[in-house]
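Only one protein chain is missing from this complex, and each of the others stays in its spot.
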Amino acid sequence: MIDKRVASCAQALEGVFDGATVMIGGFGEAGSPIELIHALIDQGSTDLTVVNNNTGSGEVGLAALIQAGRVAKMICSYPRTTNSTVFPKLYHSGKTKLELVPQGTLAERIRAGGAGIPAFYTPTSVGTPLAEGKEHRTIDGREYVLEYGLRADFALIKGLQADRYGNVIYNKTARNFAPIMAMAGKVTVVQAAQVVDAGEMDPETVVTPGIFVNRVVHVANPAHESELVAKGLSYPPTEPS
Amino acid sequence: MIDKRVASCAQALEGVFDGATVMIGGFGEAGSPIELIHALIDQGSTDLTVVNNNTGSGEVGLAALIQAGRVAKMICSYPRTTNSTVFPKLYHSGKTKLELVPQGTLAERIRAGGAGIPAFYTPTSVGTPLAEGKEHRTIDGREYVLEYGLRADFALIKGLQADRYGNVIYNKTARNFAPIMAMAGKVTVVQAAQVVDAGEMDPETVVTPGIFVNRVVHVANPAHESELVAKGLSYPPTEPS
Amino acid sequence: MSAEQQNAEPQIGWTREQMAQRVAVDIADGSYVNLGIGIPELIARYVPEGREFIYHTENGLLGMGPSPAEGEGEPELINAGKRRVTALPGASYFHHADSFSMIRGGHLDLCVLGALQVANNGDLANWSTGGPEAIPAVGGAMDLVAGVKAIYVVTQHCTKTGEPKLVEHCTFPLTGLGIVNRIYTDLAVIEVTSEGFQLVELAPGVDFEYVKERTGAPLLSMSESPTNATRA
Partner (left out) sequence: MSAEQQNAEPQIGWTREQMAQRVAVDIADGSYVNLGIGIPELIARYVPEGREFIYHTENGLLGMGPSPAEGEGEPELINAGKRRVTALPGASYFHHADSFSMIRGGHLDLCVLGALQVANNGDLANWSTGGPEAIPAVGGAMDLVAGVKAIYVVTQHCTKTGEPKLVEHCTFPLTGLGIVNRIYTDLAVIEVTSEGFQLVELAPGVDFEYVKERTGAPLLSMSESPTNATRA
């Protein structure tokens, strides 16, 4: 019987290695798989290349992973957000590198990676510093740049509901990068607030078919980043002195 | 108020012109917008380039459009189906040309057209006659061919349910090419068996957001091609003598 | 014009709210619109009577509604500025690749953005001052200007230090080439034509010379309307 459920976030992250490329879903806090990120901090692998639209906020979630010195490189479109104080420090110190990609190009590169498209042309960024050094091509009189598909060793995403086959549906704008990262991850891990029996989801409304998912872990009450930040929390939690 | 509903299939096809490129949804009969195709036969425009996975069956729907001599060129992946007797005649007589495209490349070209991607590389067809004359490129040691996005002047598709904003959901495997053709059509026309009030569809389950749709026509009881073919019907109906 | 002069001047021209309202007047009924962060966000408050606009937010929602009351809303229903929003009847959610297919594929009618600089050939700089200490962050701006049918800019006419933002050549890193159609400032509405900046309308109490002085490139008056007017 196919059963992709695993018992814990720790188990869901088995095999993440030093130097791995890890896609992490979410746009800001919406869709951020914060429990998986904290488990990744516990897990210990380092020198990671992380793909996420942003760089986290406060000292929890993605920001905490960066703060822990585990991210060698961020591939993202908008590393400058309210309460994003960790990344600037590591960026300026040269500890964390940045590959800045326009948001739509980032999304399309991830989708291409998952879809077996090695490269594509796009009009986005033509004439700007982000197109410098990239191959250009004129098609039907308009100029485009060549961009390459992106894949990842692991993709960590957050769903609202999942089943043992790995089918996933999402909550509102928390969907954002998750379906395409699920496609692009060699090992895709979903944390879901609800884990339901096979057949409970309407086949018409499944957003991520199970073929794109390798592991499902039940996280019943996922934290919201903004609430943790508002409370001034950090991860790992500071020991009471 | 935004209201994309029109009163009839004839009205839904206003503006289709001689020489237009028309994408028609459907894989075999599943998702074939047969009432819109028949209205297109009535409408009279000719010298069309039609994009569909197949070439219809019997003497109704797409096959009837071809039989009426209105299709100068088919772009499709599988023009040879059971009961597909019309296309072979016109193809051999040279009246209808054929651009044969692998099914996945066809889908990706349509999606690219709708997504503003002018061209992409794909491994499909490398080493086969269908790659001949196409630009090749080696990326990370594997060979790919360059394929171009496809757009259409009109896209005719069939939905299960639509609203005045043009949001659409589909029925089972009738979904097939419709969502991507909706993206690629400059004017996208949807025939829907149910037309519901705005807000009746769950925003999580809308498959084609209304931005991709221009006109919605209510066709309450769409015919099934196989049933028409089994009855030996043709379109336009033969006058009783 | 020095910062001191700027500070000394009385408040004239349009307020931020009035600028937003003025933009809304020019949006056609039924338009699909993406609003940037800042003044553009205010536009959603001013839909003219009898029109319906559909707002797209690139993080994955079409049919975005107004912000909920302070403290209300949901952390997973947000806009591109990461602020909480609502979804109207007829809305839909989708993933980022689909969202940017809408943008890149030319399906949106209008995008209204802020600017650091706009050149009189339509070039836009709005994502980076290029400073060595700045963390570069581009978001969806380059995709929007490359794909949306019309690009309006809404911005203060000058910087806080009184430097013109409408210029002959952008000195900041570009967002896109030749893509701005119209500019709405606190002082005027200006069309970017094939002959450069063309005044369309002055804010109440503002005259042509006043705007011209504060514009870093030639400005055609309303009577100088070129035959080959609107870009794009």
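As written, the chains take the letters A, B and C, and residue 1 is the first residue of each chain.
Definition applied: contacts are C-beta pairs under 8 Å (C-beta built on N, C-alpha and C of every residue); 3 or more make two chains touch, one makes a residue touch a chain.
This one's a predicted model, so the numbers in the text were calculated from it and none came from an experiment.
The missing chain, though absent from the view, touches A, B when the full complex is examined. When the missing chain is restored to the complex, the residue among B:A20, B:A39, B:L65 or B:I110 that touches it is B:I110.
The residue touching the chain not shown here, chosen from A:A115, A:L156, A:A178 or A:A192, is A:A115.
Only one of the listed residues, A:G94, A:G133 or A:P203, touches the absent chain: A:P203. For the options B:A174, B:V187 or B:V216, the residue in contact with the chain missing from this view is B:A174. In the full complex, chain A touches the omitted chain through residues 1-2, 111, 113-117, 163-165, 167, 183, 198-199, 201, 203-204, 206, 209-212. For chain B, the list of residues touching the undisplayed chain reads 27-31, 53, 77-82, 87-88, 91-92, 98, 100-108, 110-111, 122-130, 170-180, 207, 224-227.
We adopt the following convention: only the chains that are shown with their structure count from here on.
With centres set at the average Cα position, the gap from chain B to chain C is 37 Å.
Centre-to-centre, using mean CA coordinates, chain A is 30 Å away from chain C. Contact of a single residue of chain B with at least two other chains is seen at positions 115-117, 203-204. Residues of chain C in contact with two or more other chains: 61, 87, 93-94, 97, 100, 103-104, 146-147.
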